[in-house]
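Then we have chain A:
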Amino acid sequence: MAALLELKGICKYFPGVRANDQVNLEILPGEIHALLGENGAGKTTLMNCVYGLYTPDAGQIFWQGREIKIRSIRDAINIGIGMVHQHFMLVHNLTVLENIMLGLLSSREPFLDKKRVATEVTELMQAYGLQVELDAQIWQLPVGVQQRVEILKALYRKARLLILDEPTAVLTPSEVKELFRVLRQLTDRGQAVILITHKLDEVMAVAHRVTVMRDGKVVQTLPTSGTDKQTLARLMVGRDITLEMTRTPARTGEVILEVEDLHALNNRGLPALRGVSFRIHRGEILGIAGVAGNGQTELAEVLTGLRPATAGRVRLKGRDVTNYPPRALYNLNLAHIPEDRQRLGLILDFSLEENTMLGVYYRRPYARGIKVQHDIIKNHAARLIKEYDVRAPGISTRARFLSGGNQQKLILARELDRQPDLLIAVQPTRGLDIGATEFVQQQILAHRERGAAILYISTELEEIMKLSDIIAVFYEGQIVGLLEGDQVDLETIGLMMAGSRRPA
Partner candidate 1 sequence: GGSKASDNKSAGGGQTRQSEGNQQVQKTFKVAMLLPGSASDGGWSTSAYEGLMKIQKDLGAEVAFTENVKKNDQVQIMREYARKGFDVVIGHGFEFSDALKQVAQEYPNVKFAGVGTNVTGPNLASLQFKYGELGYLVGIVAAKATKSNKIGIVTATKDPTGQIEFDNLEEEAKKLNPNVSVTIAYTGSWEDINKAKEAALAQIASGVDVIVTNCDAGNLGVVQAAKEKNIMVIGWTGDYYDQAPDNVLTSAVQKVSLLIFTAVKEFKEGQFKGQVYQLGLKDKVQYIGKYGNKVPKEVQDEVAKAAQDVIDGKIQLKGKL
Partner candidate 2 sequence: MAAILAAVSSLDFLIASLRMTTPLLLAAMGDIYAERTGVLNIGLESMMLFGAFGSFILAYYSGNPYTGLLAAIVLGLIMGILHAFFTVTLRCDQVITAVGENILALGITSTLYRTIIGVVTQQPESPGLPQIPIPFLHKIPILGSLLFDNNILTYAALLMVPVTYIILFHTTWGLKIRAVGEHPRAADTLGINVYLVRYLCIIISGILASLGGASLTVGGLRYFLDNMTAGRGFIAFAAVIFGRYNPIGAFFATLLFGVTDAFQLRMQAIGIPVPHHIFLMLPYVVTLAALVFLAGPAFVPRSQGIPYIRDER
(Lines give C-alpha, C1' and ligand atoms only; values in the text may rest on other atoms or scores of the structure.)
Protein backbone atom coordinates (compact mmCIF):
# COMPACT_ATOMS: atom_id res chain seq x y z
CA MET A 1 0.00 0.00 0.00
CA ALA A 2 1.30 3.49 -0.85
CA ALA A 3 2.17 5.53 2.19
CA LEU A 4 -0.04 8.48 3.01
CA LEU A 5 2.84 10.33 4.59
CA GLU A 6 6.48 9.54 4.33
CA LEU A 7 9.33 11.30 6.09
CA LYS A 8 12.86 10.80 4.86
CA GLY A 9 15.91 11.94 6.73
CA ILE A 10 14.18 14.67 8.71
CA CYS A 11 16.57 16.65 10.85
CA LYS A 12 15.73 19.44 13.24
CA TYR A 13 18.28 21.13 15.41
CA PHE A 14 17.95 23.51 18.28
CA PRO A 15 20.91 25.21 19.82
CA GLY A 16 22.80 22.40 21.45
CA VAL A 17 20.11 19.80 20.75
CA ARG A 18 19.53 17.41 17.87
CA ALA A 19 15.81 17.15 18.43
CA ASN A 20 15.35 15.07 15.27
CA ASP A 21 18.22 13.29 13.63
CA GLN A 22 17.71 11.59 10.26
CA VAL A 23 14.20 10.48 11.05
CA ASN A 24 12.44 8.18 8.59
CA LEU A 25 8.79 7.42 9.10
CA GLU A 26 6.02 5.95 6.98
CA ILE A 27 2.34 6.37 7.76
CA LEU A 28 -0.10 4.17 5.87
CA PRO A 29 -3.70 5.10 5.15
CA GLY A 30 -6.05 3.45 7.57
CA GLU A 31 -3.53 2.85 10.29
CA ILE A 32 -3.15 4.07 13.80
CA HIS A 33 0.51 4.64 14.20
CA ALA A 34 1.84 5.08 17.70
CA LEU A 35 4.88 7.20 18.41
CA LEU A 36 6.69 6.23 21.56
CA GLY A 37 9.66 7.71 23.31
CA GLU A 38 10.93 9.15 26.53
CA ASN A 39 10.38 12.75 27.39
CA GLY A 40 12.50 14.81 25.07
CA ALA A 41 12.97 12.06 22.50
CA GLY A 42 11.81 14.38 19.75
CA LYS A 43 8.25 13.22 19.08
CA THR A 44 6.60 16.58 19.38
CA THR A 45 9.31 18.26 17.36
CA LEU A 46 8.86 15.75 14.56
CA MET A 47 5.15 16.29 14.48
CA ASN A 48 5.60 20.03 14.52
CA CYS A 49 7.71 19.64 11.40
CA VAL A 50 4.94 17.69 9.74
CA TYR A 51 2.34 20.22 10.81
CA GLY A 52 4.29 23.15 9.45
CA LEU A 53 5.04 24.74 12.82
CA TYR A 54 8.74 24.12 12.32
CA THR A 55 10.71 23.89 9.11
CA PRO A 56 12.99 20.87 9.17
CA ASP A 57 16.67 21.63 8.75
CA ALA A 58 17.04 18.69 6.38
CA GLY A 59 14.97 15.89 4.90
CA GLN A 60 12.01 15.34 2.63
CA ILE A 61 8.32 14.93 3.18
CA PHE A 62 6.17 12.89 0.80
CA TRP A 63 2.39 12.96 0.74
CA GLN A 64 0.84 10.08 -1.18
CA GLY A 65 4.14 9.51 -2.91
CA ARG A 66 4.70 13.10 -4.05
CA GLU A 67 7.30 15.26 -2.42
CA ILE A 68 5.78 18.29 -0.81
CA LYS A 69 7.04 21.29 1.08
CA ILE A 70 5.05 22.23 4.14
CA ARG A 71 5.90 25.82 4.60
CA SER A 72 3.13 26.78 6.92
CA ILE A 73 0.40 25.38 9.05
CA ARG A 74 -2.06 26.46 6.44
CA ASP A 75 -0.27 24.18 3.95
CA ALA A 76 -0.57 21.33 6.39
CA ILE A 77 -4.24 21.96 7.01
CA ASN A 78 -4.96 22.26 3.33
CA ILE A 79 -3.20 19.00 2.60
CA GLY A 80 -5.38 17.34 5.20
CA ILE A 81 -3.26 17.14 8.29
CA GLY A 82 -4.82 17.88 11.63
CA MET A 83 -3.11 18.06 14.97
CA VAL A 84 -4.22 17.96 18.55
CA HIS A 85 -1.43 19.57 20.50
CA GLN A 86 0.02 18.45 23.74
CA HIS A 87 -0.76 21.79 25.35
CA PHE A 88 -4.24 22.89 24.44
CA MET A 89 -4.47 25.37 21.63
CA LEU A 90 -7.77 26.84 22.66
CA VAL A 91 -8.70 30.47 23.03
CA HIS A 92 -9.96 30.78 26.56
CA ASN A 93 -12.53 33.50 26.26
CA LEU A 94 -14.05 32.26 23.04
CA THR A 95 -16.84 29.74 23.02
CA VAL A 96 -16.36 26.16 22.00
CA LEU A 97 -18.10 26.86 18.75
CA GLU A 98 -15.94 29.88 18.01
CA ASN A 99 -12.83 27.86 18.68
CA ILE A 100 -13.97 25.28 16.22
CA MET A 101 -14.78 27.86 13.56
CA LEU A 102 -11.63 29.82 14.06
CA GLY A 103 -9.60 30.28 10.92
CA LEU A 104 -12.13 28.59 8.65
CA LEU A 105 -13.89 30.28 5.79
CA SER A 106 -17.53 30.86 6.47
CA SER A 107 -20.27 30.14 3.98
CA ARG A 108 -21.32 33.74 4.39
CA GLU A 109 -17.83 35.22 4.36
CA PRO A 110 -16.93 37.53 5.94
CA PHE A 111 -19.81 37.01 8.33
CA LEU A 112 -19.82 34.14 10.77
CA ASP A 113 -22.21 31.34 10.15
CA LYS A 114 -22.67 29.97 13.62
CA LYS A 115 -25.93 28.17 13.00
CA ARG A 116 -24.63 26.03 10.19
CA VAL A 117 -21.40 25.18 11.97
CA ALA A 118 -23.29 24.39 15.15
CA THR A 119 -25.48 21.92 13.32
CA GLU A 120 -22.53 20.28 11.69
CA VAL A 121 -20.56 20.07 14.89
CA THR A 122 -23.56 18.68 16.72
CA GLU A 123 -23.76 15.94 14.13
CA LEU A 124 -20.09 15.30 14.60
CA MET A 125 -20.50 15.18 18.36
CA GLN A 126 -23.26 12.65 18.04
CA ALA A 127 -21.37 10.57 15.52
CA TYR A 128 -18.35 10.29 17.76
CA GLY A 129 -20.06 10.54 21.09
CA LEU A 130 -18.10 13.60 22.18
CA GLN A 131 -20.49 15.83 24.05
CA VAL A 132 -19.57 19.48 24.65
CA GLU A 133 -21.68 22.50 25.38
CA LEU A 134 -21.05 24.62 22.29
CA ASP A 135 -21.85 27.96 23.87
CA ALA A 136 -19.64 27.55 26.89
CA GLN A 137 -16.44 29.52 26.94
CA ILE A 138 -13.31 27.47 27.15
CA TRP A 139 -12.15 28.81 30.51
CA GLN A 140 -15.32 27.51 32.04
CA LEU A 141 -14.59 23.96 31.00
CA PRO A 142 -12.52 21.38 32.84
CA VAL A 143 -9.38 20.20 31.10
CA GLY A 144 -10.86 16.90 30.08
CA VAL A 145 -13.64 18.60 28.23
CA GLN A 146 -11.22 21.03 26.68
CA GLN A 147 -9.40 18.05 25.24
CA ARG A 148 -12.63 16.94 23.65
CA VAL A 149 -12.94 20.32 22.02
CA GLU A 150 -9.47 19.93 20.60
CA ILE A 151 -10.38 16.62 19.05
CA LEU A 152 -13.60 18.02 17.68
CA LYS A 153 -11.68 20.88 16.18
CA ALA A 154 -9.45 18.54 14.27
CA LEU A 155 -12.31 16.28 13.25
CA TYR A 156 -14.30 19.22 11.97
CA ARG A 157 -11.42 20.13 9.72
CA LYS A 158 -11.75 16.75 8.04
CA ALA A 159 -8.16 15.81 8.52
CA ARG A 160 -6.97 12.77 6.56
CA LEU A 161 -4.07 12.44 8.87
CA LEU A 162 -4.78 13.19 12.49
CA ILE A 163 -1.87 13.72 14.82
CA LEU A 164 -2.64 13.45 18.52
CA ASP A 165 0.10 14.48 20.92
CA GLU A 166 -0.60 12.74 24.21
CA PRO A 167 -4.36 13.08 23.92
CA THR A 168 -5.22 10.58 26.59
CA ALA A 169 -3.33 12.17 29.39
CA VAL A 170 -6.41 13.85 30.78
CA LEU A 171 -9.12 11.40 29.80
CA THR A 172 -10.81 8.77 31.92
CA PRO A 173 -10.74 5.14 30.88
CA SER A 174 -14.17 5.37 29.39
CA GLU A 175 -13.25 8.56 27.62
CA VAL A 176 -10.12 6.89 26.32
CA LYS A 177 -12.26 4.03 25.08
CA GLU A 178 -14.52 6.50 23.39
CA LEU A 179 -11.57 8.22 21.80
CA PHE A 180 -10.18 4.96 20.53
CA ARG A 181 -13.53 4.10 19.10
CA VAL A 182 -13.47 7.43 17.33
CA LEU A 183 -9.97 6.81 16.04
CA ARG A 184 -10.95 3.40 14.73
CA GLN A 185 -13.93 4.91 12.99
CA LEU A 186 -11.56 7.29 11.31
CA THR A 187 -9.11 4.66 10.20
CA ASP A 188 -11.91 2.47 8.96
CA ARG A 189 -12.61 5.19 6.45
CA GLY A 190 -9.03 5.19 5.27
CA GLN A 191 -7.81 8.08 7.37
CA ALA A 192 -4.61 7.74 9.33
CA VAL A 193 -3.77 8.60 12.90
CA ILE A 194 -0.48 9.29 14.58
CA LEU A 195 -0.82 8.81 18.29
CA ILE A 196 1.83 10.02 20.68
CA THR A 197 1.49 8.49 24.09
CA HIS A 198 3.51 7.29 27.01
CA LYS A 199 1.07 4.52 27.85
CA LEU A 200 2.09 1.17 26.52
CA ASP A 201 -1.31 -0.34 27.20
CA GLU A 202 -2.88 2.13 24.90
CA VAL A 203 -0.34 1.41 22.22
CA MET A 204 -1.02 -2.26 22.45
CA ALA A 205 -4.76 -1.73 22.51
CA VAL A 206 -5.25 0.57 19.62
CA ALA A 207 -2.20 1.01 17.41
CA HIS A 208 -1.48 -1.03 14.33
CA ARG A 209 2.15 -0.12 14.21
CA VAL A 210 4.46 1.65 16.58
CA THR A 211 7.60 3.67 16.07
CA VAL A 212 9.96 4.10 18.98
CA MET A 213 12.20 7.14 19.21
CA ARG A 214 15.16 7.78 21.38
CA ASP A 215 17.42 10.83 21.45
CA GLY A 216 15.96 12.23 18.28
CA LYS A 217 16.44 9.06 16.26
CA VAL A 218 14.05 6.34 15.27
CA VAL A 219 14.98 3.16 17.08
CA GLN A 220 12.55 0.88 15.31
CA THR A 221 9.14 0.66 13.68
CA LEU A 222 7.23 -2.54 14.27
CA PRO A 223 3.69 -3.88 14.19
CA THR A 224 2.03 -4.11 17.60
CA SER A 225 0.90 -7.61 16.89
CA GLY A 226 4.46 -8.78 16.98
CA THR A 227 5.62 -7.12 20.15
CA ASP A 228 4.84 -6.64 23.82
CA LYS A 229 5.04 -3.94 26.43
CA GLN A 230 8.30 -5.12 27.89
CA THR A 231 10.01 -4.98 24.52
CA LEU A 232 8.68 -1.54 23.77
CA ALA A 233 9.77 -0.24 27.14
CA ARG A 234 13.25 -1.57 26.56
CA LEU A 235 13.43 0.00 23.12
CA MET A 236 12.38 3.32 24.53
CA VAL A 237 14.58 3.54 27.55
CA GLY A 238 17.42 1.37 26.41
CA ARG A 239 17.26 -0.77 29.54
CA ASP A 240 14.82 -3.10 31.23
CA ILE A 241 12.34 -1.48 33.55
CA THR A 242 9.87 -2.92 35.97
CA LEU A 243 6.31 -2.31 34.98
CA GLU A 244 4.89 -3.75 38.16
CA MET A 245 5.23 -2.13 41.50
CA THR A 246 5.48 -3.69 44.88
CA ARG A 247 4.05 -1.97 47.86
CA THR A 248 3.87 -2.78 51.50
CA PRO A 249 0.58 -2.97 53.36
CA ALA A 250 -0.54 0.24 54.97
CA ARG A 251 0.70 1.11 58.42
CA THR A 252 -1.55 3.95 59.26
CA GLY A 253 -1.24 6.33 62.17
CA GLU A 254 -3.24 9.29 63.46
CA VAL A 255 -5.58 11.35 61.32
CA ILE A 256 -3.71 14.07 59.46
CA LEU A 257 -6.40 15.57 57.27
CA GLU A 258 -10.04 15.71 58.07
CA VAL A 259 -12.51 17.22 55.66
CA GLU A 260 -16.08 17.77 56.69
CA ASP A 261 -18.99 18.71 54.48
CA LEU A 262 -16.86 20.91 52.25
CA HIS A 263 -18.53 23.21 49.75
CA ALA A 264 -16.94 25.44 47.11
CA LEU A 265 -17.70 27.13 43.83
CA ASN A 266 -15.96 26.70 40.51
CA ASN A 267 -14.70 29.42 38.17
CA ARG A 268 -18.14 29.91 36.75
CA GLY A 269 -19.52 30.54 40.20
CA LEU A 270 -21.44 27.27 40.24
CA PRO A 271 -21.20 24.70 43.03
CA ALA A 272 -18.19 22.48 42.42
CA LEU A 273 -17.95 20.79 45.80
CA ARG A 274 -21.22 19.81 47.37
CA GLY A 275 -20.53 18.41 50.77
CA VAL A 276 -17.32 16.42 50.67
CA SER A 277 -16.11 14.57 53.77
CA PHE A 278 -13.18 12.24 54.26
CA ARG A 279 -10.09 11.74 56.40
CA ILE A 280 -6.58 10.64 55.68
CA HIS A 281 -4.26 9.05 58.19
CA ARG A 282 -0.54 9.17 58.49
CA GLY A 283 1.03 6.68 56.07
CA GLU A 284 -2.05 6.43 53.94
CA ILE A 285 -2.77 7.31 50.34
CA LEU A 286 -6.28 8.41 49.54
CA GLY A 287 -6.84 8.28 45.82
CA ILE A 288 -9.52 10.39 44.28
CA ALA A 289 -10.88 8.91 41.11
CA GLY A 290 -13.34 10.56 38.82
CA VAL A 291 -13.99 11.94 35.44
CA ALA A 292 -12.21 15.25 34.96
CA GLY A 293 -14.37 18.19 35.88
CA ASN A 294 -16.24 16.65 38.78
CA GLY A 295 -14.69 18.89 41.39
CA GLN A 296 -11.32 17.26 41.97
CA THR A 297 -9.38 20.32 40.86
CA GLU A 298 -11.47 22.53 43.10
CA LEU A 299 -10.99 20.17 46.01
CA ALA A 300 -7.24 20.39 45.68
CA GLU A 301 -7.41 24.16 45.41
CA VAL A 302 -9.57 24.52 48.50
CA LEU A 303 -7.33 22.24 50.51
CA THR A 304 -4.24 24.19 49.50
CA GLY A 305 -5.64 27.62 50.18
CA LEU A 306 -6.06 28.71 46.59
CA ARG A 307 -9.84 28.69 46.55
CA PRO A 308 -12.20 29.68 49.33
CA ALA A 309 -14.51 27.12 50.85
CA THR A 310 -18.07 28.38 51.02
CA ALA A 311 -18.99 25.98 53.79
CA GLY A 312 -17.57 23.11 55.73
CA ARG A 313 -14.42 22.44 57.72
CA VAL A 314 -10.90 21.38 56.97
CA ARG A 315 -8.75 20.13 59.82
CA LEU A 316 -5.04 19.59 59.43
CA LYS A 317 -3.33 17.71 62.23
CA GLY A 318 -6.27 18.55 64.45
CA ARG A 319 -6.24 22.26 63.74
CA ASP A 320 -9.03 24.02 61.90
CA VAL A 321 -7.37 25.40 58.77
CA THR A 322 -10.43 26.23 56.74
CA ASN A 323 -9.61 28.99 54.29
CA TYR A 324 -6.06 29.40 55.49
CA PRO A 325 -3.83 31.05 52.91
CA PRO A 326 -1.20 28.85 51.23
CA ARG A 327 1.67 30.04 53.35
CA ALA A 328 -0.05 29.23 56.62
CA LEU A 329 -0.72 25.76 55.31
CA TYR A 330 2.86 25.28 54.20
CA ASN A 331 3.91 26.19 57.69
CA LEU A 332 1.85 23.27 58.90
CA ASN A 333 3.90 21.14 56.53
CA LEU A 334 1.65 20.69 53.60
CA ALA A 335 3.03 20.19 50.13
CA HIS A 336 1.19 20.56 46.87
CA ILE A 337 1.96 19.18 43.44
CA PRO A 338 -0.43 21.22 41.34
CA GLU A 339 -2.25 20.05 38.29
CA ASP A 340 -1.07 22.81 36.01
CA ARG A 341 2.66 22.83 36.26
CA GLN A 342 3.28 25.65 33.80
CA ARG A 343 0.74 28.04 35.21
CA LEU A 344 0.85 27.25 38.89
CA GLY A 345 3.72 25.05 39.80
CA LEU A 346 6.53 26.98 38.20
CA ILE A 347 7.53 30.46 37.25
CA LEU A 348 8.79 29.66 33.80
CA ASP A 349 10.93 32.76 33.47
CA PHE A 350 12.67 32.13 36.76
CA SER A 351 15.79 30.01 37.01
CA LEU A 352 15.59 26.52 38.40
CA GLU A 353 17.29 27.85 41.50
CA GLU A 354 14.58 30.41 42.05
CA ASN A 355 11.87 27.92 41.28
CA THR A 356 13.04 25.64 44.06
CA MET A 357 12.28 28.51 46.41
CA LEU A 358 8.54 28.64 45.78
CA GLY A 359 6.74 28.04 49.03
CA VAL A 360 9.89 28.04 51.17
CA TYR A 361 11.68 31.23 50.19
CA TYR A 362 10.84 32.99 53.43
CA ARG A 363 12.05 30.22 55.69
CA ARG A 364 15.27 29.43 57.37
CA PRO A 365 17.78 28.44 56.17
CA TYR A 366 16.88 29.89 52.78
CA ALA A 367 16.30 33.29 54.24
CA ARG A 368 17.46 34.92 57.40
CA GLY A 369 15.07 37.70 58.22
CA ILE A 370 14.45 39.19 54.83
CA LYS A 371 17.92 38.40 53.57
CA VAL A 372 18.02 35.66 50.98
CA GLN A 373 20.80 33.12 51.52
CA HIS A 374 21.97 32.58 48.00
CA ASP A 375 24.72 30.11 48.76
CA ILE A 376 22.45 27.81 50.69
CA ILE A 377 19.80 28.03 48.01
CA LYS A 378 22.30 27.21 45.28
CA ASN A 379 23.45 24.11 47.08
CA HIS A 380 19.90 23.12 47.80
CA ALA A 381 18.87 23.51 44.17
CA ALA A 382 21.90 21.63 42.91
CA ARG A 383 21.18 18.81 45.29
CA LEU A 384 17.51 18.57 44.28
CA ILE A 385 18.39 18.48 40.63
CA LYS A 386 20.86 15.72 41.19
CA GLU A 387 18.74 13.64 43.54
CA TYR A 388 15.64 13.83 41.41
CA ASP A 389 17.48 13.55 38.12
CA VAL A 390 16.16 16.76 36.64
CA ARG A 391 17.83 17.05 33.25
CA ALA A 392 18.95 20.64 32.87
CA PRO A 393 22.12 22.44 31.84
CA GLY A 394 22.40 24.02 35.27
CA ILE A 395 20.55 25.65 38.10
CA SER A 396 20.57 29.05 36.44
CA THR A 397 18.67 27.76 33.41
CA ARG A 398 15.19 29.11 33.08
CA ALA A 399 12.46 26.59 33.84
CA ARG A 400 10.90 27.46 30.50
CA PHE A 401 13.64 25.59 28.72
CA LEU A 402 13.03 22.30 30.47
CA SER A 403 10.91 19.65 28.89
CA GLY A 404 7.55 19.10 30.50
CA GLY A 405 8.77 15.92 32.13
CA ASN A 406 11.69 17.63 33.70
CA GLN A 407 9.53 20.51 34.81
CA GLN A 408 7.36 18.02 36.62
CA LYS A 409 10.35 16.43 38.26
CA LEU A 410 11.49 19.80 39.47
CA ILE A 411 8.16 20.44 41.16
CA LEU A 412 8.19 16.99 42.65
CA ALA A 413 11.69 17.49 43.99
CA ARG A 414 10.78 20.78 45.57
CA GLU A 415 7.59 19.56 47.18
CA LEU A 416 8.75 16.16 48.37
CA ASP A 417 11.98 17.50 49.74
CA ARG A 418 9.97 19.33 52.35
CA GLN A 419 9.14 15.95 53.89
CA PRO A 420 5.50 16.93 54.11
CA ASP A 421 3.02 15.56 56.60
CA LEU A 422 0.33 16.04 54.00
CA LEU A 423 0.97 15.82 50.29
CA ILE A 424 -1.64 16.86 47.81
CA ALA A 425 -0.69 15.54 44.41
CA VAL A 426 -2.79 16.31 41.39
CA GLN A 427 -2.06 14.36 38.22
CA PRO A 428 1.60 14.19 39.07
CA THR A 429 2.49 11.81 36.26
CA ARG A 430 0.55 13.49 33.54
CA GLY A 431 2.61 13.58 30.37
CA LEU A 432 5.52 11.68 31.84
CA ASP A 433 7.22 8.80 30.09
CA ILE A 434 7.27 5.39 31.68
CA GLY A 435 10.59 5.85 33.32
CA ALA A 436 9.62 9.13 34.85
CA THR A 437 6.20 7.86 35.86
CA GLU A 438 7.78 4.96 37.63
CA PHE A 439 10.12 7.30 39.40
CA VAL A 440 7.35 9.60 40.56
CA GLN A 441 5.22 6.77 41.83
CA GLN A 442 8.11 5.30 43.73
CA GLN A 443 8.84 8.60 45.33
CA ILE A 444 5.26 8.98 46.43
CA LEU A 445 5.19 5.53 47.89
CA ALA A 446 8.42 6.25 49.70
CA HIS A 447 6.84 9.21 51.38
CA ARG A 448 3.91 7.08 52.38
CA GLU A 449 6.38 4.74 54.00
CA ARG A 450 7.91 7.66 55.78
CA GLY A 451 4.51 8.45 57.24
CA ALA A 452 3.10 11.19 55.09
CA ALA A 453 -0.61 11.40 54.43
CA ILE A 454 -1.21 11.67 50.73
CA LEU A 455 -4.17 12.83 48.74
CA TYR A 456 -3.67 11.54 45.25
CA ILE A 457 -5.92 12.94 42.58
CA SER A 458 -5.78 11.44 39.13
CA THR A 459 -8.00 10.61 36.25
CA GLU A 460 -5.85 7.57 35.54
CA LEU A 461 -7.80 4.79 37.14
CA GLU A 462 -5.04 2.24 36.95
CA GLU A 463 -2.63 4.53 38.60
CA ILE A 464 -5.08 5.26 41.38
CA MET A 465 -5.69 1.61 41.91
CA LYS A 466 -2.01 0.89 41.94
CA LEU A 467 -1.15 3.46 44.56
CA SER A 468 -4.12 4.09 46.80
CA ASP A 469 -4.97 2.55 50.12
CA ILE A 470 -8.45 4.00 49.90
CA ILE A 471 -10.20 5.23 46.80
CA ALA A 472 -12.82 7.93 46.87
CA VAL A 473 -14.85 8.22 43.70
CA PHE A 474 -15.92 11.70 42.78
CA TYR A 475 -19.04 12.52 40.92
CA GLU A 476 -20.52 15.98 40.52
CA GLY A 477 -18.77 17.41 43.50
CA GLN A 478 -19.54 14.61 45.88
CA ILE A 479 -17.91 11.43 46.97
CA VAL A 480 -20.17 8.68 45.67
CA GLY A 481 -18.24 5.89 47.24
CA LEU A 482 -15.25 5.05 49.39
CA LEU A 483 -13.54 1.80 48.48
CA GLU A 484 -10.89 0.14 50.53
CA GLY A 485 -8.23 -2.38 49.60
CA ASP A 486 -9.89 -5.56 48.46
CA GLN A 487 -13.20 -3.95 47.57
CA VAL A 488 -11.53 -2.35 44.67
CA ASP A 489 -12.31 -3.50 41.22
CA LEU A 490 -12.23 -1.65 37.94
CA GLU A 491 -15.79 -2.22 36.96
CA THR A 492 -17.44 -0.90 40.13
CA ILE A 493 -15.29 2.15 40.11
CA GLY A 494 -16.05 2.76 36.47
CA LEU A 495 -19.75 2.56 37.22
CA MET A 496 -19.50 4.88 40.17
CA MET A 497 -17.53 7.39 38.16
CA ALA A 498 -20.43 7.48 35.79
CA GLY A 499 -22.70 8.40 38.65
CA SER A 500 -24.14 5.24 40.10
CA ARG A 501 -23.91 5.46 43.85
CA ARG A 502 -22.97 2.54 45.98
CA PRO A 503 -22.96 2.53 49.75
CA ALA A 504 -19.44 2.49 51.04
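In this text, contacts are C-beta pairs under 8 Å (C-beta built on N, C-alpha and C of every residue); 3 or more make two chains touch, one makes a residue touch a chain; residues count from 1.
Selection rule: all candidates are chains of the complex that A comes from, given by their letters.
All figures in this text were calculated on a predicted structure; none of them were measured in a lab.
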item: Touching candidate for chain A, same complex, options 1 or 2; value: 2
item: Contact footprint of candidate 2 on chain A as seen in their complex; value: 51, 53-55, 72-74, 76-77, 83, 85, 88-94, 98-99, 101-106, 109-112, 153
